[in-house]
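Not every chain of the complex is shown here; the ones you see sit where they belong.
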Amino acid sequence: MNESSEVRNVMVVVRKAPHGTIYVQEALEVMLIVAAYSMNISVVFLDDGVYALKKGQDTSELGSKPFMSAFRALVDWEIEHVYVDRDALKNRGINENELTEIGEDENTGEPVHPQVLSHKEIYKLMQEQHTILSF
Amino acid sequence: MLHIINKSPFMNSALEDCMGYLGSEDIVLLIEDGVYAAAAGTVKSGLIEKLLEQNEVYALQADIKARGLEQLIKKVKITDYEGFVDLIEQHTPQSWL
Amino acid sequence: MKLSVVVLEGPYTHEASDSAYNLIQAALKKGHEINGVFFYHDGVYNVTKFMEPPQDDRHISRRWMELGEKGIDIVVCIAAGLRRGIVDKIQTSNVRISGLGQLAKMILESDRVIVFGD
């Protein structure tokens, strides 16, 4: 029922803001586990989901778990296809350099950044998926 | 793809957000509070009317009846849960939560 | 079609649980195979065994238990459950607790996966 032959394409879509609800936090837990199986995982941040990657989040005063620090190490969990919606950033006045890196390149040690894409590019990726898990 | 919308268009942006990611072959299915978007003559009817220029739009009968909606936008197709199953069989679903 | 269903919201509180259940019934009626139901987030609340809804209302955990009785694999996420205090001793029968890896397996084994949530 889809193009890919062996390795399944799975996309995790994050549309909600972090902290107000647990959706982003539990989406993160899903990404980390699903990536451990032989699947081609990609993660897309749309709409308020882009706030999940914003630098400088500090939940200490709130008393809740600082789960968002795990986004800085997605690459260590074999999650390398991480995309952010360009319009969502623009609408929220967020510059690309305000987004956290998602890890470092294992060869060069250079920081790896999430890729900023247009609606159209993201839509193309969506169409290639076997499964889309939405949060 | 089958885009599933379950939020009221009057208070949540899910339907409008989804509309930025629609291929011409894609189908939109309104369920739960999403069916309010299928009501005719509201300030939000324009969203679905615009969608219908290119895409097929379905709305779930059980949810429409539960909400007492009678005047629906023409060309919105009513389906039951079995039709919902058929749509999933034919298209990869994405829920715009 | 082999279908898996993910439920992210709790019973009564959100229609997600009802939509999932009604869809599964329709899929079974049409001869499809339900590969599994995965309760995550507040979805884990769907299977608490002490539910006593008003008499004129549906009994949601019983519905899931009955689906489990028919042999459908009903999985409650252990991480989401532990955080919320929904452990096996307060869950109805015919459901099992397992990790998120089970969701990954469902994805690998299913033709389609659909998510219901808020």
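In order of appearance the chains are A, B and C, and numbering begins at 1 in each one.
One rule holds for everything that comes next: a contact is a pair of C-beta atoms (placed from the backbone, for glycine too) under 8 Å apart; a residue touches a chain by one contact, two chains touch by 3 or more.
Here the structure is a predicted model, which is why all the values come from computation and not from measurement.
Asker: Give me the full-complex composition, label by label, with copy numbers.
Answerer: Here the full set of protein chains amounts to A x2, B x2, C x2.
Keep in mind that, in the parts below, only the chains that are shown with their structure count from here on.
Asker: Name whichever of A-B and B-C has more C-beta pairs touching across its two chains.
Answerer: Contact tally favours B-C.
Asker: Measuring from the mean C-alpha position of chain B to the mean C-alpha position of chain C, what distance in angstrom results?
Answerer: 24
Asker: Where the centres are mean C-alpha positions, what is the separation of chain A from chain B, in Å?
Answerer: Their C-alpha centroids are separated by 27 Å.
Asker: Among the residues of chain C, pick out those that touch two or more other chains and give their numbers.
Answerer: Residues 1, 8, 111-113, 115, 117.
Asker: Indicate the residues of chain B shared as contacts by at least two other chains.
Answerer: Expected reply: 92-93, 95, 97.
Asker: Write out the stretch or stretches of chain C touching chain B in their complex.
Answerer: These residues of chain C touch chain B: 1, 3, 8, 15-16, 19, 22-23, 25-27, 29-30, 32, 111-118.
Asker: Taking the complex as given, what residues does chain A use to touch chain C?
Answerer: 1, 8, 10, 22-23, 26, 29-30, 33-34, 36-39, 130-135
Asker: Can you tell me which positions in chain A touch chain B when the two form their complex?
Answerer: Those in contact with chain B are residues 1-2, 13, 15-16, 23, 46-47, 87, 119, 122-123, 126-127, 129-132, 134-135.
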